[in-house]
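With one protein chain held back, the other chains of the complex are shown just where they sit.
Moving on to subunit A:
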Amino acid sequence: MRTAVELSWRLLRGGGRRSMVGSLLTLAAVAVSTGLLLFAVGANHAFLQRAHADAWRHPGDSVANPTAIEALSTDYVQGEPVTIIDLAALNGDAPVPPGMSRFPEPGEVWTSPALAHLMKDLPADQLAKRFPSPSGTLGRDALVHPGELVAVIGRTAGDPATTARRDVVEHLGATGGPSRIDRFETDASWSADVYLLLAGLASVLMVVPLLVFGGAAARLTVARRDSRLAALRLVGATPGQVVAITTAEAVLTAAAGALAGLVLYAASVPLLTHITIAGGGWFAGDLWPGPPLLAGVLAAVPLLVGASAVIGLRRVVVSPLGVARRETPPGMRAVRILALAAVVIAFGVAGGGLIDMGRAGMIVLMVFLVLAFLAINFAGPWVVALIGRLTAATARRPARLLAGRRLVDDPRSAWRTVAGVALTGFVAGFLALLNAGPSSGGPPDELRVAVPYERSAAVAGQAEKRLAGIDANVSVKRTETRDDPLDADGPVTTTGVVTVTAPGGTAAVDRARTALTGLVPGKVVTTGADEDVTGDRLLADLRTGALTVLVVSFLIAITSAGITSASAVLDRRQAYAMLRLAGTPLSVLDRARRQETLIPLVVMGGGSLLTGLFFGLPFAQGFGFSGLIGLAAFVVLGFGGILGAGALSRPLLRSVTADPAPRPD
């Protein structure tokens, strides 16, 4: 093995400028792959950290020997949610909340830095007066993201705020309890679970093309070496020696690339913290996977690249002469498309029942998505080859003919370039048109709180008193709701909705909110828009997530296009040089290279985007095209980037065709 490493090192150093270019391309590809892989892993880690930071606020079930009472509610300021956790100690063993040095005393309020900041910035009658004077600042362990608005309020056990039941809207993660607890929850809440699931899905969308791309990078090294290795094989090197030499070379290059990828990721983290999900950016620390995961990624990348190199070498080892001659590649089998059809049919049969299966259904859905993803990845090259055949068959100009033939020649390489965009395009297209609909819950200046009807007049009276001096009208609406909506003859609850109209915009509404704080213990007066915040946010987050994955896919496509086109120039340098000598304009060669990427990108990437848009059309409410404009911007930048990356190898093309006497190596 030592001989293999030494020989590889010599080959790497002594391979000449072009060989070095090949190695540098591999290194760059591995660096980008590693950087993006760390992003995928880091994002999951960050969501997990958020889930941990969020878990303690959601009161669990009451226990037999409680030490504290915990309740959760959500207030709003400037339309943004403020998470309020009411805590009361039952004895001296009350657990210390995360991010705090001790359990809060009755009458104390601990605020997040962002809330403290806002309390100072806004007039006191809009926010600060809702709370007692702050006694402490919550540490980051208590916070989901740096800009989060959180208040922990200390109460006595008998305080109405710690005894009044919260509305049961726990599925939105906005309220909960009060519960008699002996420890804080550590399991992810329902809403955090949704984000974890989506993050996992996004990672699958990013990681699979990354691995394919990383593997391709490894094979690029092999491609650079194959003729020389075939020569080694011909002079009697054993298959084992050939494999060892190339694998060592690929692993050495990949190890350097992985380290470069780590640096790349480190440099990107400050930018990544600004991606807004669930109402805020990220703690930089959360985006760093722990040391074991980090070490795992850095070790796994060179190993995977090595494994991929071994697979790429199989042909050299099996047939030393095979690589020296360019033969017609075996046609792609239609079974590739059949596999995709099988997954689609299976989903059609089983998909409908998944919703009723709860969490198990979600897992099956994930499995289906992964299978569909793999099937599309499996079918992709077949489709690219088909596009290539059609392009070649219908080409009238030489550039298009060359592009079509090249797609047929190596459809996998073209697919690798466009795979990510094609796979993400549908989701991004679908989500781009989805807009938050108009608020379903009434005008934005109308605050409401629901109480038993018999208490509503008294509550309205108190509200009017509190609102003295503020331009606001108080009214009561009587509503009847069935306890069980499906049981037409079941019991009916009569509710009085105390409605406060505070015209004058956000400031007026916030003044009214502040005046009405604690009006009904355990309840917060809210507008219709407040109730939509979580849903709107989830939709916005889905779109942000899809666009992030699309951006990553475009980055993979851009790097892949750059590397593929550069390696194609190196692979075909003799033919290019000869064509150039024979008077072929450089522009024709360039156009052929461009079309080789652009045709599958437009057909598959553009096709999947448009399909997504088409499917999203029925759900587009009010045709707010802001999402579409964002998507269009990404697509234009992405396509431009891919063409730009391809154009980067134009000087390389010029340099290989400028040599008036091309010789093999």
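The working rule: contacts are C-beta pairs under 8 Å (C-beta built on N, C-alpha and C of every residue); 3 or more make two chains touch, one makes a residue touch a chain; residues count from 1.
Keep in mind that, in the parts below, contacts and distances are computed from a predicted model.
Novice: Which name from "ABC transporter ATP-binding protein", "Response regulator transcription factor", "Aspartyl/glutamyl-tRNA(Asn/Gln) amidotransferase subunit C" or "NADH-quinone oxidoreductase subunit D" does UniProt give the chain that's left off?
Specialist: "ABC transporter ATP-binding protein"
Novice: Looking at the full complex, which residue from A:Gln241, A:Thr584, A:Thr611 or A:Ser655 touches the chain that isn't shown here?
Specialist: Selected residue, touching the omitted chain: A:Thr584.
Novice: Touch as defined at the start, partner being the missing chain; which of A:His145, A:Arg166, A:Arg180 or A:Arg406 qualifies?
Specialist: Touching the chain that is not displayed is residue A:Arg406.
Novice: From the list A:Thr163, A:Thr544, A:Gln574 or A:Thr611, which touches the chain that is not on show?
Specialist: Of the candidates A:Thr163, A:Thr544, A:Gln574 or A:Thr611, A:Gln574 is in touch with the missing chain.
Novice: Give me the subunit A residues in contact with the hidden chain, please.
Specialist: 325-328, 395-398, 401-402, 405-406, 408-409, 572, 574-575, 578-579, 581-585, 588, 660-662, 664
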